[in-house]
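Here the complex is missing a single protein chain, while all its other protein chains stay put.
Read from first to last, the chains carry the letters A and B; within each, the first residue is number 1.
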């Protein structure tokens, strides 16, 4: 696999992830992770201080599915929609067939009223397995802001 | 054509489109479409409900040129400028030499006063022909917000 193909494969995974969330296909969200994939939302401040107190944590696809079920049940996020932008993806090789990927992201929230606002910005720090298909083994969402909306229960 | 080259060709088309609009080269805008290219701005809400009531519609390069002429004549959009960001482009093959492309976009508006604001976000749903050069056969701009500024007469 040449570098351009690797970059393409990883960026394609990121892109499909964004569209799944933005189209409210939450049930597809766990499918982007390996069976024992880890997902974590943290703040840059806590990461810098070495405080591993994630806003949200899951360490398997099953936990992610539970999370989606809770969200669907609570139904608190309905009136808004979100749009994810990803940029500046840097890929480095890890051991085996895994790679590490770092990207910047920006999420805007669109209220029912039509108002659009900046919702979150930060960095995705990912560990990705490529075979048999690209999947997140770990996705850490490092948010720039320390302030979290209670609605941050939604996946980023 | 390998996948990386295809991705590059499509993203390059999107990029040149953005720069043409952001540099106010509106006269170049129709040239990104095939002679009978279709362009449509819609809201996510109307798309989801199957209501084909576009905010803006054109089904040929000639109509797009008329649109530009109207805009230049009305001259209502002058004091602002815009900046387009495109992300998360996913490409799938369609029949023949055409491809389908889905991207996220974010547009900010910069007022004469210097103030910058979120203007629009959403998805580009494109059908693109690759030969003899990449051109939009159809570009559907699905805006997240239901609220449209009267200035949305400008191309997105």
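The criterion applied here is as follows: contacts are C-beta pairs under 8 Å (C-beta built on N, C-alpha and C of every residue); 3 or more make two chains touch, one makes a residue touch a chain.
What you are looking at is a predicted structure, and each value in this text was computed from that prediction instead of being measured.
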Full-complex touch with the removed chain, picking from B:8, B:71 or B:98, is B:8
Among A:7, A:60 or A:80, single out the residue that touches the unshown chain. A:7
Which parts of chain A face the unshown chain closely enough to count as touching? 2-4, 7, 44, 85, 87-90, 102, 104, 106, 118, 120-123, 144-147
Residues on chain B that touch the omitted chain in the whole complex? 2, 4-5, 7-8, 12, 14-16, 18-19, 22, 81, 83-87, 106, 108, 110, 113-118
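Methods note: only the chains that are shown with their structure count from here on.
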Chain A and chain B, separation of their C-alpha mean positions in angstrom: 27
